[in-house]
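Removed: one protein chain of the complex. Kept in place: all other protein chains.
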Amino acid sequence: MSLQTDADSPTATATPLPSTAPIGNEADAIVNDVVIQVATSNGTGSQSANLVLMRTIFEMGVPVSGKNMFPSNIQGLPTWFTIRVNKDGWSARRRDADVFVAMNPESAAEDIAGMRPGSILILNEELQKFQNRDDIHVFVVPFNKLVIPVCPDGRLRRLVVNMMYVGVVAYLLHLDVEELKGAIARQFSKKPKAAELNSNAALAGYQWAAENLPKQYKFVVKRMDKTKGKVIIDGNSAAALGLMYGGITVFAWYPITPSSSLGEALIDYMARYRHDPETGKATYAIVQAEDELAAMAMVVGAGWDGARAATSTSGPGISLMAELTGLAYFTEIPAVIVDVQRVGPSTGLPTRTNQGDMLKAYLLSHGDCKHPLLIPGNVKECYEFGIEALNLAERLQTPIFLMTDLDMGMNLWMTDPFEAPTKPLDRGKVLTAEDLNRLGEFARYRDVDGDGIGYRTLPGTKHPNAAFFTQGAGHDDRAKRSEKPEDWQGNLDRLTHKFNHARTIMPKPVLNADEGATLAIIGFGTSDPAIEEARHILRTQHGVKSSYLRLRSLPASAEVIQYLKDNDKVYLVEQNRDAQVASILRMENPELGNRIVSVLHYCGLPLDAQSIVEQLEVHLGKRKS
Amino acid sequence: MSLQTDADSPTATATPLPSTAPIGNEADAIVNDVVIQVATSNGTGSQSANLVLMRTIFEMGVPVSGKNMFPSNIQGLPTWFTIRVNKDGWSARRRDADVFVAMNPESAAEDIAGMRPGSILILNEELQKFQNRDDIHVFVVPFNKLVIPVCPDGRLRRLVVNMMYVGVVAYLLHLDVEELKGAIARQFSKKPKAAELNSNAALAGYQWAAENLPKQYKFVVKRMDKTKGKVIIDGNSAAALGLMYGGITVFAWYPITPSSSLGEALIDYMARYRHDPETGKATYAIVQAEDELAAMAMVVGAGWDGARAATSTSGPGISLMAELTGLAYFTEIPAVIVDVQRVGPSTGLPTRTNQGDMLKAYLLSHGDCKHPLLIPGNVKECYEFGIEALNLAERLQTPIFLMTDLDMGMNLWMTDPFEAPTKPLDRGKVLTAEDLNRLGEFARYRDVDGDGIGYRTLPGTKHPNAAFFTQGAGHDDRAKRSEKPEDWQGNLDRLTHKFNHARTIMPKPVLNADEGATLAIIGFGTSDPAIEEARHILRTQHGVKSSYLRLRSLPASAEVIQYLKDNDKVYLVEQNRDAQVASILRMENPELGNRIVSVLHYCGLPLDAQSIVEQLEVHLGKRKS
Amino acid sequence: MSATEAPKPAPAGAPSKAPATNRIGHTLQDYKGAASTLCAGCGHDSITSQIQRALFESGVNPYNVAKMSGIGCSSKTTAYFLSLSHGFNSVHGRAPAVATGSYLANRELLHICVSGDGDTASIGLGHFMHMMRRNVPMVYIIENNGVYGLTKGQFSATADKGSTHKKGFENEMMPIDACALAIEMGCDYVARSFSGDIKQLVPLLKGAMCHGGTSIVDVVSPCVTFNNHEGSTKSLKFARENEEPLQEIGFVPYYDEIKADYPEGTMKTIELTDGSKLTLKKLERDYDPSDKMRALDLLQKARDERLFLTGLLYHNPNSSKGIADQLNMVDVPLAHLPESVTVPSAAVLAEIMEEYK
Partner (left out) sequence: MSATEAPKPAPAGAPSKAPATNRIGHTLQDYKGAASTLCAGCGHDSITSQIQRALFESGVNPYNVAKMSGIGCSSKTTAYFLSLSHGFNSVHGRAPAVATGSYLANRELLHICVSGDGDTASIGLGHFMHMMRRNVPMVYIIENNGVYGLTKGQFSATADKGSTHKKGFENEMMPIDACALAIEMGCDYVARSFSGDIKQLVPLLKGAMCHGGTSIVDVVSPCVTFNNHEGSTKSLKFARENEEPLQEIGFVPYYDEIKADYPEGTMKTIELTDGSKLTLKKLERDYDPSDKMRALDLLQKARDERLFLTGLLYHNPNSSKGIADQLNMVDVPLAHLPESVTVPSAAVLAEIMEEYK
């Protein structure tokens, strides 16, 4: 069945008029707490419509976030966009929508069946046959008829029709029409014609709703002032900005969902801001490699030479980078790998979210090696840790993984604007020819400072003592090949020491604790908003006070261990099947391992607060599992 | 400095005569407990000489094992061959030799410096300048002079000289000259000329020693009958035999030390025993792939089609096989990967031994996945588990790792001969066209039997219901692409269930317990002989009785868990830095994790009993760390 | 072994308006698969249809086919034909090696491997080359759109120099020409076509199915979503306007006679491994597809001058040994060998053990 239906078809004329009695009453209205979900078919341009809707609400000063759930193809399969409007700023996924806009015939039956009783359905007239519920409010809109006068060009209607549902939603939720117009103008600022067309469409939708639909008071959006100065951005753009402000010079990548938009954002930013103003030449190199092995190899080669180098990838790419990551670990070459996690194993669900590479990245490559992970918990940290990753890589002379995920990377989050770095870049321990003159001696892998980190020289250093031979094979502290047991073991022990040093300089966890907390939680990454919301629910609905330690890096620092020591039982929330971060903590802290109780979520959807609360209720004996 | 020294050089003529007083006395002789170590330069053909020496002792009925420690190059660097002769059959490495044959100028100084006081040095006259010890017995032998009359062809002398030290050692240790001759005849059975030449050389050495050296009574080898019916074999040949008897049909590999000799042994065996007697055609395919990714891809492709397929590799190859291993896991395709572990990370020490891929193989690939490991503890199990790996792969429809190491794979071990399999091959759950007719329905990934394992059909099955679409992307139980949360999670949970089923059907651990044991040990793989010897030392020298559970597979079965439950403290011996198997047990059994105390060994040398005993002494408070 | 099957004798007195079945009694429907999820108008969908047609018309037994692919929009298409056959959508770039393993396990199956230009010419280049070097019998189809469709339009390694990206910038590097590489690697059947050229693609595919070694069919297949703009040399418009077929191609199965009657010197006939034939009717250029150097020369010229030449580029009349013969493999599929053949006897083991005693 196709969306492009003839407006004169019998179905269209048979549309019953909606009831005109108002829904709910103004006094009991839920204000600024609503989830709007729109089901369309991907590739139909509904993204702009959804952004306009978000933006309108944002400009009304109401906190808002947006999640796109799209299929792993390019066009024609069901896509859902969810806008969460919440006065308290909760931004995690909420399980079901309050207002559902059904535009997609493929998914309509299931979509409607899944609606929460009492919620509101805006139904494209064409899809009426899928509607069989009497416990929801249904508004049938003849979108395909309404769009005809608005959009004379038949080929554009498929796109423009989306802006009409924006108008309908705006009317129903009492959105500010001026803000709506502004949002459209902004969205199409470079295409005035499109702006006009879309504005007309939205207003026509609004108008039609005002004339044909009853007033709706269950969910109302009212102006407030909680978004002033805020920005809305996705994690991939944020991380790309971080890399740019981290002074990246070489970026080698291979496209893969959901990390591609990071590479593409970086290409765009660097093209704009990283060319020599005089010569117009690039102060960087970005290479689309032939595969992930090559991408990582280029990063390692560039890092060896002193560039600030990074790559970004997702699951399968991580697997392919294994051998070279081990090389960088053992030769102690700075490298940054951004892992925008998607659902694995294997190809898995490329367009769904997960934290399933945590343990895999931590242990990547054969033999004894472990790698530091940076784990941003919000888009601002994506930016900050983008900078920090490049610093830590050069400081620790080792690969650093920046672990985000699809939910973080590709969805839209409200945040305070980012701040330019105030401290200089950390370029790590590099000896120049002058240093060598001064020091007389140089042993690449000697632990001079007691932190396990040796000094390096860069290729091209003009000094007879500068050169050393980098190799993944066993070597002594002068980088000379060695198969001696004591050289091998000594080197490996120094690497452990360095790793333990990393524990002390990586970003510390953040602790949020209610006074008198009786429940301890650890979480990280995109679980953060859901965990905070779950804590709020526990606090307000169950009277359970909690403390919450948000992990921001691995290996775990003393603060994390202390938290485990301080609490007999700690719920560790993570978005994977195998309790991967719990596994890391358990393997390294066996005496504390049994304090950890896992709260897992691994169906591919972003984590929601309710899922946490329910699992905790089971553990707290308040619910049967 | 070169080994090829002119016999008329001044050094040669200055040789002092050795003292003629006998060493030790017959009554106090240590009988059949001696370690002989020979240092030569690799590529000089000393391997044959060492094998002859081993064989001679073996034929005298005395248990013997041999370890080759060679450099990661082809010719010219120091190599050490160690023969351990032990009446009780201890076959682990022993730290220092009783009899040392120094033939290599490169390593002589260090070799001699490292000798145990009271031990015996057989020193090539050319190397006298390195000899500065007065606490060892030194026998200087003018090998390069002696070889001249024996071997008129100057080009062969470099090789033949090695057989002369065999003669000298034979004389000193009281070996049977007839057995020596027999061993040489056997070694060169296909080259009668070489046999004669070498026999003459050995006898000349023997003769010279008899005439010039004092009698030696500290270490004596006497005939016994402990080798009857036994064979001496390396683990790689054993595993290759296992694969052949497991009915392997497709083997794809890429050469890498120390696994290459497995592939090469398989090529030889299959060429001899797996051709159709009538047509002369091969009942198998062996392909040298272009890399490890391709090797694994071929195995997966072949397994999908119903072949019994395997590959073998070492560290770097494991890293490269990550993505395809995840594919096989998630599409549930049988595959066998033999990992002959070498020292990692990175290129590491390709010719040294380690158990450093245990955790890495277990968790190989991005996303939530874990893989069963088979862990042979001796060469016989290399053979048996070679068969079993192919069975389990088809039974469990998943990649199975056969984890051996360089010490197992490339060194020589005495064992009972292998037995042909008595039970039929397990071809797993495969539905034929007739089955499909009978069943009517077929869902590839449905858990029909409650063990988590679905039924599969093979490509080419002539039935309209047979076909399904194999993909690494999310799918439902009919193998149809699905992004539904419940399909994804359900599938992942079934895979966990299957993995837990694997726990119940994989080879069980072996428990050896002294009565009244007060010390509990877990170990696996090539640690076995050292652990047993350490237990013997603890028992006989410290009066400590122990129990010892030898792990033979992972995931851990109920017996392993029970063992942890039964013992407050369990020493887990492993040959890696990061306590990898302890990590696996800890992450999966947090409540028992703190019972495990790691005893680690990771310098690249095979594990010796003393290293275990010393670490245990520290833990037992008998020694300072 | 020929993948196509000889016709069954027509049932006596069969109705003249029989349902549209092929020689082995299958309808075109039997060669279809799941509904495509590609963009409306995607070139890959046309190729899928042509594959279906070629299989149907050739009377290939669906139960005798293994469909292999990597990852990409193109690689998805193995789901869109032959739902009666087993398919394996493996991982990005490794399909040539996966298919090699599959062929070794079951040499009786007709292996059809569908790949994209990213899949083949970037991440999978090494495997692609080595598959051809091994001469693994397989129809290897490259659905070549010059971009990575599934990851939204980055240039692939087959993008022409100077071709523009959807964002406007130009590709700076020379394209990798999979056909030139195929010829260089000793592949014996090398063709290029265009997804929109049904008349040509179908016989080329049929021919490929009858060839005993690796056959490469590189099909320019416009990505209407990301590489269909002005400035792209892989757009539908560009391909339509610039395609220059080298020959007019006909396919004659081994059980038929050549019927076309062309004037002397205007038609060449190519005999394929199973006895089927391709007829090549001369067009503008006088082209001899058995001349390797001529083919390479022409491809070089095409690349330099941005000609879009299609047709049978190279066919080696003396075809090389396939991998099964190189390995001297038994005829029976290895996967189906019984235990009695694959497990040597206890006596053999005893003999081996004796050597280690």
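As written, the chains take the letters A, B and C, and residue 1 is the first residue of each chain.
The definition used in the following text is that a residue touches a chain if its C-beta (ideal position, glycine included) is under 8 Å from a C-beta of that chain, and two chains touch if they have at least 3 such contacts.
In this text, all values refer to a predicted model and were calculated from it rather than measured experimentally.
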Missing chain: touched chains present in the view: A, B, C
Touching the absent chain when the full complex is considered, from A:Ala109, A:Ala185, A:Val231 or A:Ala513: A:Val231
Touching residue (missing chain; options A:Asp276, A:Glu515 or A:Asp568): A:Asp276
Contact partner of the left-out chain, one of B:Asp291, B:Glu419, B:Asp477 or B:Glu559: B:Asp291
Omitted-chain contact residue, chosen from C:Ile176, C:Ile216, C:Leu236 or C:Leu278: C:Ile176
Residue numbers in chain B that touch the chain omitted from display: 43, 71-77, 254-257, 260, 288, 290-292, 316, 346-347
Positions on chain A where the hidden chain makes contact: 229-233, 237, 241, 244-250, 252, 269, 273-274, 276, 279-287, 289-291, 293-295, 297-309, 323-324, 327, 331, 417-421, 424-425, 457-464, 466-473, 480-481
Chain not shown, touching residues in chain C: 122-126, 129-130, 133-135, 157, 172-174, 176-177, 180-181, 184-186, 292-293, 296-297, 300, 320-321, 326
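Keep this in mind: only the chains that are shown with their structure count from here on.
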Between chain B and chain C, centroid-to-centroid distance (C-alpha), Å: 45
Where chain B touches two or more other chains at once, by residue number: 323, 327, 331, 471-473
Where chain C touches two or more other chains, by residue: 91
